[in-house]
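Yeah, one chain of the complex is gone here, protein chain that is, but the others are all in their spots.
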Amino acid sequence: MMRLEKRPQPSGYWTALTPILAVVLTMLVGGVMFWALGKPPVEAIRTIFWDPLFHPQFAAYSRPQLLVKAGPLILIAIGLSIGFRAGIWNIGAEGQYIMGAVTGAAVGLAFYPSESVLLFPLMVIAGALGGWAWAMIPAVLKTRFGTNEILVSLMLVYVAENILASASANWLRSPEGMGFPGSRNFKQWPAVFNDELIANTGMHWGVVTAFIAVIAAYVMMARHIAGFNVRLTGEAPRAARFSGVSPARIVFLCLGLSGVLAGMAGLFEVTGPAGQISIDFGSGYGFTAIIVAFLGRLNPFGILAAGLLMALTYIGGELAQLMLGLPGASIQLFQGMLLFFLLATDVFTNYRVRLVRREVA
Amino acid sequence: MDPVLLVASIMVSATPILLAALGEMVVEKSGVLNLGVEGMMITGAVMGFAIAVSSGSPLLGFAGAAVSGAVLSLAFGFLTQYLLSNQVATGLGLTLVGLGLSALIGSNYEGQRAPALGKLDIPLLGDLPVLGRMLFSHDIMVYVSLALVAAVWAFLKFTRAGLILRAVGEDHASAHALGYKVVRVRLAAIAFGGACAGMGGAYVSLVRVPQWTEGMTAGAGWIALAIVVFASWRALGVLIGAYLFGGVTVIQLNLQAAGTTVPVELLSMSPYLITIIVLVIISARGAQGAPASLGRSFHASS
Partner (left out) sequence: MADTLLSIRGLTKAYPGVVANDTVSFDIGKNEIHALLGENGAGKSTLVKMIFGLVKPDKGEMHLNGEPYQPGKPSDARRSGVAMVFQHFSLFDALDVAENVALGMETPPPMRDLARQIREVSETYGLPLDPYRVVGTLSAGERQRVEIIRCLLQNPRLLIMDEPTSVLTPQEVEILFRTLNKLKAEGTSILYISHKLEEIRTLCDEATILRLGKNVGTCTPREVTARQMAEMMVGSSFLTPEPKAGAKGEVLLRCEALSLPAPGAFGTPLREISLEVRAGEVLGIGGVAGNGQDELLMALSGERLAPQGAIWFKGRDVSRDGPSLRREAGLLTGPEERLGHAAAPNMSLTENAVLTAGQRKGLVKNGFINWIAAQDFADHVIAKFDVRTPGASVAARALSGGNLQKFVVGREIEQNPDVFVVNQPTWGVDAAAAAAIRQALLDLAAKGAAIICISQDLDELMEISDRFGALNEGRLSATRPVADLDVEKIGLMMGGAHDMEVAHDI
C-alpha cells in the first residue's frame, strides 16, 4: 500500500526533476497515441522534438521559427507566472494579447503612412496599455466587488475576439484591401515593421523584450520586496495582510503586469510575424502560455526553457502534419497532456511516497 | 417574433448549460472546484456525436457522452484527490486536454449529420393549445435535465448521502474526523459532474446545432461555472440562471437574424458581457452559500 507523507519542506530536487519527468511521460503516452492513430511512434516523436532543429532539409526554415514562437509564449508566461505565484488566476491572457495588438495597430494606423522613428515605440506603448486596460477590468471588478477573476478574464477573451473581428472587418480594414477583411500589412510599412534584427534567427523586438522580461522577473521575484510580497500573498494571504501587503495592490500589480506583457506580445506579433490584424490573429498563445508558466515552475528561467520547448512542439507539430499527416489537433492534446503530467508528478515535490505494509488489524 | 417559439427555443438553448452547471454545482458542493467543465463538455460533444453517428442512436450518444465526460473528470479527480494537485491548474489542464482530444477525435466527423433526437409526443399535455407547443413538445433530454434539477435538489436536501456530501464540502477535516470518506465522496461528485457536462456537450452537437465543429461549445462550460455562482449553489438557482442565459442567447441570435442596426460583433459578445455583469452584481451582493472547503486540497495526515 502506498501512502503520501508531507515533506517538511518542498524538495528542490524534485522541483527541477518533475518537468523533465513530465516531458518523458508525455513522449511515452504521446507515442502510444500516435501508434493508435496508425502513425509510427518513434518517428513522430523525432519529427516533433528533433527534426525542427536538426533535419538537413527543414531545419534551416524551422530554427528561426523557434524564437518567433517562443517570444510571445515567454513574454505572456512571465506575466502570468507572477500572478499565479500570488494566487491570482488570469486565464484571459489571450484577450489581453488580442487587445494589445488591436490597440497598438490602431494607434499606428492612425498615423499611416508616417515614417517617424517614434511611431513604433509609440505603438509598443499603446499595445502595452491596451493589454493593461483589458486586464484592469477583472482587477477592478475583483478588488471593488470581489468578482472572480478567472471567469471575468476568460469571458473577456470572447469579447476581445469579437472586437478583433469587428476591427478586421470594419474599422481597421485596409482601404486598399478591395473589401476583404484584414488591416493594412505592416510588413510593407518599413517604419513599423517588426522585422528580424539579425537575419535568419527569428530574433525580433518581441524576443528581445521577452529575454529582458525573464531577467527583470527574476530580479523582482528573488530580490525585490514587490516579488516577496507577491510570493507571500500566494503562500499565505493572511500572513501577507498581517505583514502590511494590500491585497488589492497585489491584484493590480499582477494583472497589470501580465496585461502589459501580453499586450506587448500581441503588438510585436501583429507588426512582425502576423503582419496584420485579421480575424484569425488570436492563435491561442495566451492559453498555451499557461502551460509554459507551469512547465517552467513559475520560475523565470524555467519559463525561458519551457517556452522554447513549447515552441518546438508547435513547429514539430506542423512538420509532423506535413510529413506524417498527423492531425493538427494532436499537438494541442500533446501540450495539454504535458501540463497534466506535470501536475501529476508535482506531488513528489511536496510529498514523499512511502510504502507501508498493510497493518494486520 | 412568436412568443411560443421563443420560449421553446430558450428551453433548447438553455439545456446544455443547465446540465453542465447542475453537475458542477454538485461538484462544488462537495468542496471541489473543477474548472474543466468546458473540456468535459466539448469531449462529451464529440463523443456523443461520434457514437450517435456510428450507432444511429442519439440516446446511445448521450450515454456515451456521459461516460466519456465522467472518465475525463476522473482523471481530474485522480490528480486533485490522490496526487493533491492544484485544482485551478488541473481544471485548466483538463480544459486544454479536452479541447485537443475533441479536435483530434472530431476531425473525421466534420460535415456529417447526426441522427435526430425525436420530439416527445406527450399525450394530453402536448395537445394543449399554446402551452403544448411551448412546453410539452420537446425532446426527452429537455425533460431529463429538468428532472435532474429536481433530483439534485431533493438529494441534497433530504437524503443522508446528500447531507454527507454537503458536510464534506463544508469542512473536510471534520467530515474525516467523523469517519466519512472525503476522497470517495468527492470522486463520486466529480464523476457525476463530468457525466452531466458530457451530456450537456452532447446536447450541443446532437440537438442544438446539430453537427460537429471544432471548439463548438464556445465557452458554454465557463458560463456554466458562472451560473453556479449566480445560483448561490442552489439547484433552483441553476435552473433560473441557465434559462435566463438561454433567453439572452436566443434573443441575441434572433436579433442577428433579423438584421438590426446593432453590429453583429456586439450581439455575439453580449452573452459574455452579460455573464460578467451578472457575476459583478452577485459578488457585489456578497456571494452566499459557497461551500467553505471549496477548492482546498484534502490530505488525511493523521
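For reference, chains read A and B in written order, and residue numbers begin at 1 within each chain.
Quick note on the criterion: a residue touches a chain if its C-beta (ideal position, glycine included) is under 8 Å from a C-beta of that chain, and two chains touch if they have at least 3 such contacts.
Everything numeric here is computed off the predicted structure, so don't read it as measured data.
**Student:** Out of A:Leu232, A:Leu261, A:Ile277 or A:Ile315, which is the one that touches the chain we can't see?
**Tutor:** A:Leu232
**Student:** For the chain left out of this view, which of B:Leu125, B:Ala177 or B:Val262 touches it?
**Tutor:** B:Ala177
**Student:** Using the touch rule from the top, list residues of chain A that touch the missing partner.
**Tutor:** Touching the chain left out of view, chain A contributes residues 5, 8-10, 223-226, 228, 231-232, 235-236, 238-244, 246, 359, 361.
**Student:** Write the list of chain B residues that the hidden chain touches.
**Tutor:** Spelled out for chain B, the touching residues are 160, 163-164, 166-167, 170-171, 173-175, 177-180, 289, 291-292, 302.
The rule is short, and it goes like this: only the chains that are shown with their structure count from here on.
**Student:** When the C-alpha atoms of chain A and chain B are each averaged to a single point, how far apart are the two points in Å?
**Tutor:** Those two chain centres are 28 Å apart.
**Student:** Which positions of chain A touch chain B when the two form their complex?
**Tutor:** Interface residues on the chain A side: 4, 6, 84, 89, 91, 141, 145-148, 150-152, 154-156, 158-159, 162-163, 165-166, 170, 287, 290-291, 294, 327-337, 339-340, 343-344, 346-347, 350-351.
**Student:** Give the list of chain B residues in touch with chain A in this complex.
**Tutor:** Residues in contact with chain A: 35, 75, 78-79, 83-86, 88-90, 92-94, 96-104, 106-107, 214, 218-219, 222-223, 225-226, 229, 263, 265-266, 268-269, 272-273, 275-276, 279-280, 283-284, 286-287, 299, 301.
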